[in-house]
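Removed from the display is one protein chain of the complex; every other protein chain stays in position.
First chain written, first letter: the chains are A, B and C, and each begins at residue 1.
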Amino acid sequence: MPFPTPLTGVVPPVCTPLTPEREVDVPSLLRLVDHLVDGGVHGLFLLGSTSEAAFLTDRQRGQVVEAVVAHVGGQLPVLAGAIDMTTPRVLDHVRAVTAAGAEAVVVTAPFYARTHRSEIVHHYRRIAAASPVPVIAYDIPVAVHTKLPADVVLGLAADEVLAGIKDSSGDLAAFREIVTGARAHPGFSVLTGSELIVDSALALGADGAVPGLANVDPHGYVRLYRMCRAGDWEGARVEQERLCALFGMVTVGDPARMGGSSSALGAFKAALHLRGVIECGVTAEPQVPLSGEEVERVGKVLAAAGLL
Amino acid sequence: MPFPTPLTGVVPPVCTPLTPEREVDVPSLLRLVDHLVDGGVHGLFLLGSTSEAAFLTDRQRGQVVEAVVAHVGGQLPVLAGAIDMTTPRVLDHVRAVTAAGAEAVVVTAPFYARTHRSEIVHHYRRIAAASPVPVIAYDIPVAVHTKLPADVVLGLAADEVLAGIKDSSGDLAAFREIVTGARAHPGFSVLTGSELIVDSALALGADGAVPGLANVDPHGYVRLYRMCRAGDWEGARVEQERLCALFGMVTVGDPARMGGSSSALGAFKAALHLRGVIECGVTAEPQVPLSGEEVERVGKVLAAAGLL
Amino acid sequence: MPFPTPLTGVVPPVCTPLTPEREVDVPSLLRLVDHLVDGGVHGLFLLGSTSEAAFLTDRQRGQVVEAVVAHVGGQLPVLAGAIDMTTPRVLDHVRAVTAAGAEAVVVTAPFYARTHRSEIVHHYRRIAAASPVPVIAYDIPVAVHTKLPADVVLGLAADEVLAGIKDSSGDLAAFREIVTGARAHPGFSVLTGSELIVDSALALGADGAVPGLANVDPHGYVRLYRMCRAGDWEGARVEQERLCALFGMVTVGDPARMGGSSSALGAFKAALHLRGVIECGVTAEPQVPLSGEEVERVGKVLAAAGLL
Partner (left out) sequence: MPFPTPLTGVVPPVCTPLTPEREVDVPSLLRLVDHLVDGGVHGLFLLGSTSEAAFLTDRQRGQVVEAVVAHVGGQLPVLAGAIDMTTPRVLDHVRAVTAAGAEAVVVTAPFYARTHRSEIVHHYRRIAAASPVPVIAYDIPVAVHTKLPADVVLGLAADEVLAGIKDSSGDLAAFREIVTGARAHPGFSVLTGSELIVDSALALGADGAVPGLANVDPHGYVRLYRMCRAGDWEGARVEQERLCALFGMVTVGDPARMGGSSSALGAFKAALHLRGVIECGVTAEPQVPLSGEEVERVGKVLAAAGLL
C-alpha cells in the first residue's frame, strides 16, 4: 500500500508503555495499537513527543518500530519520528526507523545548536535526499525553540522535499497559511498536533490530526473527524468540547513537584492503565511519577467523560 | 593519574576537524591536540558544543574519544560530553565515552522535553549513580533553554553527585554564587565557559576556564590564566582584551545567510586551517560554510592578533 | 444606551491618523470612524495597540477619545485602552478616558516590572473597583510578555471584576477554554484580536472580533461576522481567506530596515490613505516610514482584494 497523499484522518502519536524497569512493554504497546485500530484511527505515529521519543534509547526506538510494524502488517500507515539534534544524527535515525519498517519519517528543525532559516532548509533537503520514504516536518517550537516559517514549509512542499507537516505550534493563524498555501501542492499532508482545536483545524482545511489524547479516546477523535468531514460542525464542536474537558487530565500533576511533560504523559499513561489497555503507567526518567491521589483524579476525569 | 579535584586551568573544548566528506579527520584532530598541549593547556574537553557534539553521530563521537585518549596517554585529563536529551539517552553516551577512555563526563540539563527543577536533580542523581567517572554539570541555557539554578548545583555538590560545573550561561552574578558557595565543597570544580571574561571569573574564584577560542590561541589563554594566578590583574586584563578582539572572528559570517553556530565554529575552524593546524575548515551539516571572503576576514583578525 | 452584555460583532481597534508633524489628525480620524460605521461595525476600540496607543502622549490620547465620542454620539459603543505599566498609572488613564466619554476600558496585565499571577489579579481588582465603566482584559503577550491564564480570567469573570476579554495571544486553544468557561457568566464578552482566524473563533463561540485589519476593510469583516452568525461556514471561510490575503500587506516593510510594528501599522495607514480615508499615512516615532515602493506594494495588495 503506497503512503497516502495526502495522509488524512486521525493519526495518534502512540504512547510507549514501559515496564516498571523502564523497558519497552511490547505486549502493552501492541494492545495499545489494537485499541487505536479498533477506535478507527487512520495511521500511527511512533516515536513522537507523546511517545517519549526524547527519552527512549536507540535500542528502544528500534524495538517500538519493529514491534508495531510487524503487528499492523500494512493495515494502516506507520510513521516514525527521527528526533535528534542535527542532520547527521537525524540521518542515522532515518536509516534505523526505515530499516525497521517505518513508511514515513517525521523530522523537527535542528535543536540544541543555534540554527537559521537557511540551515533548516538545508537540513530538510539533505534528509529528504537520503530518506527512502516521505519526510514530514514536525513543527514543535516548545521543544526545539524554533518555529518553522510558513513560507519555508511551502517552498519545501513545492520542491517535493517535504511530504507534509505536523504542526504542534499552537499557532492556528500560521497553520492556516500553510493549509491554504498547500492547496497548490496536492498530496502534501497538513496535520494539526493540537488536541483542543481539531475541529477548527479541519474547518479551515487541514487533512488530519495527530492528537496525543487520542491514545486515551481514539473513538472520540475518530467521531470528531467524521463529523467534521460530514460538515456537522455543531456536533463536532460538542464532541471537541468533550475532548477538551478530558484533556484537563494533563494538569493533574502538582507543578511544585514536576514539569508539564511528567504531568501530561503521566496522565495519558495512567488513563491507559485505568482503562485496562496497558500494564503499567510508568514514564521514562527523569520524569516524576504521578502520586496515587493524582492518578485517582485522572480516573475521575475519565469517569466524567464516560470512559471508565 | 586520578582526576584532579578540583580541575584547574585552561581546558579547551576541542574542535572536531572534519574531512570534506564530513568524516572525523583524525590526523588533524591529533595535530590540534598537540597544538593545545604545546600551548600548555591543563585538560581537554571533547564532545562539547564547540566540538560540534550536537552534529556528530554516535560512531563519530566514539572515534573522537578513542583517538584522543590513545594519543594523550594520560598526560592530561580528558573530559567528554555526554550530550543528549534525557537521562536514558545520556546514560548510553556515558557508557560509550567512558568505555572509550573519558575520565569525566559533562552533562547538560534535559532538553527537548519540558523539564523541571526536580527532574533536573533526579537526572543528575541517576547519571552520577551509573557513571564510573566524575560527572560535571554543563550549564548552557542557549542550547538547552534552562538555566541550572545555583542552589540546585550547590546541593548536588554537597551530596557529591556533581564533581564540578562548566558554566556557559554568561551570567557572572549567578556564577559567583556557585563559586562562593562551592568553597564549602573542596574538590568541586567551577569552570567558566565564557571566552570574554575569564579574568573576571578567575578573579572571583573560579578554578579554570573552558574557552572555545583556546583552540585558536591556547598560548594566549594559558598566559592569561597564569597572570591571573600570579595576581597580575592588569596584565591579565590586557591579555583578555587581546583575546576579546580575536574573538571578534565569530561574527564574520553573514547573518542573512547563516546562524551563529555556522559563523562561530566556521571561524574557529578557518583559523585553525589558516594557522596550519587542521587540514580543512569544513563544519558539520546543516551548518553553512563561510565564503572565501569571510575566511579572508578571519585571516585578517588572526594577523591583527599576531597569530599569522 | 447601556454597554452591551456581552459586546458582540466587529469592534475595530481604530487607527489614529497623524499629520506630517505627528499630531492627531482629527478630521481624518472622524472620516475613518465614518468609514467604519458605514461598514457596519458594532463598536469602536480606541487607544489599542493598532491605534498606536503606546506612541500617543496623554494629551493626544485625550484628543482621540473626546473627538470620537462627540462624533458618534452614542450610536455605537466606544471602548478605550488604558495602556500603561502598572495599576497607579493605569488608574490615571482610566480616569482620563472615562472623563472623555469612553464606555468601557481595556487593560493589559502589568508590564515593564516583573509580575505574578497574584499581582495580575490584584491589578484588575483595583482597577475595576475604581473604574466607573466596565473593565475588559487585554491579553497581548507579544507586548506585555505575560499570558493571562484562562483560570485567572474566568475567576475574575465570576467575580464580575472583568466584563470581557480581548484576546490577542494567538493561542486559540487557550481562548477556547475561556469561551467555554465563560458560558457560566452570561454577559461576559469574549473577543478575539486575531485578524486571521475570526471564523474559527466565532465557530467555537466567541462573541466578536477586534481585528486591526477591519480599519482597511470593515465591510469584509462585517460580512464575515454575519456569515458566521448565519451558520454559513463555507462562505465565511472564503471571506476569511480573502481577508488573510489582504493581511499580507503587514509584511510589506523591509525587515532589514524596520520592525514589525512599523511595517504593519505603516501598511494599514498607507492602505487607508490610498483608499482616500485619511490624509496622511505617517506613523508615530520611532517607527520607520514605508518607502514609496513599499506603499506601492500595499496598493497592489488592495487592488488584488478589490479594494482600490
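Following the convention adopted for this analysis, a residue touches a chain if its C-beta (ideal position, glycine included) is under 8 Å from a C-beta of that chain, and two chains touch if they have at least 3 such contacts.
Nothing here was measured: the structure is a model prediction, and the numbers come from that model.
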item: Selected from C:L56, C:A174, C:V190 or C:V222 as touching the chain missing from the view; value: C:L56
item: Option from C:L79, C:A104, C:A128 or C:V144 whose C-beta touches the chain left out; value: C:V144
item: Chain B residues that touch the omitted chain in the full complex; value: 170-173, 176-177, 180, 194-197, 199-200, 203-205, 233, 237, 240-241, 244
item: Where the unshown chain meets chain C, residue by residue; value: 22, 49, 52, 54-58, 60, 83, 85-89, 91-92, 110-116, 118-120, 122-123, 126, 142-145, 257-262, 284-288
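The definition used in the following text is that only the chains that are shown with their structure count from here on.
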item: Between chain A and chain B, centroid-to-centroid distance (C-alpha), Å; value: 35
item: Inter-chain centre distance, chain B versus chain C - centres from mean C-alpha coordinates, in Å; value: 49
item: Set of chain A residues in contact with two or more other chains; value: none
